[in-house]
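Let me begin by presenting the structure, written as structure tokens, before commenting on it.
The other protein chains are all here in position, but one chain of the complex has been omitted.
Now for chain A:
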């Protein structure tokens, strides 16, 4: 059918007649179809190629890929394909389970090789970023989504900082929203040059006017508190964010000829950009924002402004109550079952949830003692120590370098999480994966406590792709009057790296305690799917 249509169109073209509207539409459709078919195949090869490149970057190679459940329809599964000659090949063990998509690809090996070569040439000519000397995966992922595989998400802007076009686009977007752009500070270690690195001494408020009119004062205050670290910790940040949104909603008035459901969402966008500039949003904050936006857009248009505002304020209260406060209670209840008398529990850093659990368990008269592990530069363990000792729990305090010495004493490890990723990885404060690794080596059970609102759709298998770089000057310390790193910027070969998060693979985690119950790490996608169905 398509063929004869093209013939018709060809004929009318050659006859010099103008194509009718229908013919033009048909032509357009066919072109699209052809393009899609071509790109579908390109996508398949591109994804396989990209996985290889990611693998090259990763430290832990076979373990990571082997742990992935094979034969998943998701395109993110690293499907080891036979290495095409054009790409910089990583010798992938052929014994690993090939995905079903491989079978048709194998038979078209030559075509694939050609397409690959063409792609490489394209990418090279576009001159995108080259990390580890490889052409960037960005170009591939920007290809339009194919029909077979689920939607391919674009790389977020905050992990493409060394791509000048993306930076320019971000600057333009911020200019449109009248939000100042925060400039990066200091030399960035090359592995992490794709992330932002800001200085705490250069707050964003320097470039804002006083009094702030573009951005609501509650949001400015919140942004300051984020960037100075006064509000730190996933739960605290979400609660503070929702509190600020409550104030914004209270002070909001619908402009004439506008609907609250659409205008309020537009009002929130620059605020979110501003907060993002102050400190990158956490996964829990992202979920809270999604929830709020959904609630706002679901306000019926005939609802009066006052009613709508009250409704929204109540929604926020309810969200916090259900997802944070009650969830903490539920998790504490489940965890107390897991804590037996005589336990020695190891905790890392300051997780509000884990502290809450331990305090509750102590009140329920469980006999246990706690070992608090701490690490520089944040030294958050001191705050956790203070809270536990204040309750009367007997604690030991060590630095992370002593973890393997103290682990023989430990019976359980309780860890908090910043987010749980869709492939079961746990994203938490840097150092957590180390603790989990050592605990696994000593056969000590590792329990992660995390509320369900922190589960996010993102997938990450290493800590490089997406992370947060904190102020490098935090690493500078003065001992006995001497500050050795004071002039680190003058030494050309020296870079200071202050990572905030890292990811722990699910094979180091024995149990995840959530408000829905105690689940294994690999059941996170199930929870996400159930949540999506609910909503």
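Here is the rule we go by: a residue touches a chain if its C-beta (ideal position, glycine included) is under 8 Å from a C-beta of that chain, and two chains touch if they have at least 3 such contacts; residues count from 1.
Just so we're on the same page, contacts and distances are computed from a predicted model.
Asks: From the list "GATOR2 complex protein WDR24", "V-type proton ATPase subunit", "Translation initiation factor eIF2B subunit gamma" or "Vacuolar protein-sorting-associated protein 36", give the UniProt name belonging to the chain omitted from this structure.
Replies: The UniProt record for the chain left out of view names it "Translation initiation factor eIF2B subunit gamma".
Asks: Among A:240, A:283 or A:527, exactly one should touch the missing chain; which is it?
Replies: Of the listed residues, the one touching the omitted chain is A:240.
Asks: Sort through A:311, A:333, A:386 or A:531 and give me the one touching the missing partner chain.
Replies: The one listed residue touching the chain not shown is A:386.
Asks: Touching the left-out chain: which of A:209, A:255 or A:517?
Replies: Only one of A:209, A:255 or A:517 touches the chain omitted from view, namely A:209.
Asks: Mind pulling the chain A residues that touch the left-out chain?
Replies: Per the touch rule, chain A residues meeting the hidden chain are 203, 205-206, 208-213, 217, 220-221, 224-225, 228-233, 235-237, 239-240, 242-243, 246, 320, 325, 349-350, 352, 380, 382-384, 386, 389-390.
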